[in-house]
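Left out: one protein chain. Kept in place: all the others.
Let's turn to chain A:
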Amino acid sequence: MSHLTDLPSWAAILVCALLLLGAAMTLIGSLGLIRLPSFYDRLHAPTITTSGGTLLVCLASILCFAILQSRWIFHELLIIFFITATTPVMLMLLGQAALYRDRLEKPRDVPQKPVPLSMADSQ
C-alpha cells in the first residue's frame, strides 16, 4: 500500500477523519453492548455500528480510492445497501426470541401479544 503516499494531503486528512469517526462509532456501539442494562436496550447498540460506522468507513474507502485512481468508485454503496437490508432480519429474530421467552417467564415486564379480535369479543 505504498502508493497511499500519492494521496494529496487534504484528501488524506478527510479520509483519516472519516475513518477515525467511523471507528469511533463502531467502538461506541460495542461499548453500548457492555454498558446498557437490559437486553432490549442492548438491541440498539449494534445499530450504531451498522448504520453510522459502516457508512463512515465506506465513505472513507470511496473517497480514498476514487482520488487514488482518479475515477468514480461506487461499489462500496453495495456494502451499505446490503448491511442495511439484512440487519433487520437478525435484530427482529433476536427481539422476537427475547419477547417470546420474557412473555412466558416474566409476563409483567413486557407487553403481551395482542389478543385476536374474535377472541377479544368472546371474553
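Definition applied: a contact is a pair of C-beta atoms (placed from the backbone, for glycine too) under 8 Å apart; a residue touches a chain by one contact, two chains touch by 3 or more; residues count from 1.
Note that contacts and distances are computed from a predicted model.
Only one chain is not pictured, and the protein name UniProt records for it, out of "Branched-chain amino acid transport system permease protein", "Multicomponent K+:H+ antiporter subunit E", "FAD-binding protein" or "1-acyl-sn-glycerol-3-phosphate acyltransferase", is "Multicomponent K+:H+ antiporter subunit E". Across the entire complex, the residue among A:P8, A:P88 or A:P107 in touch with the chain not shown is A:P88. Against the chain not shown here, chain A presents residues 25, 28-29, 31-32, 35-38, 40-41, 43-45, 47-48, 50-52, 73-75, 77-78, 84-85, 87-88, 91-92, 95-96, 99, 110-111, 113-114, 116-117.
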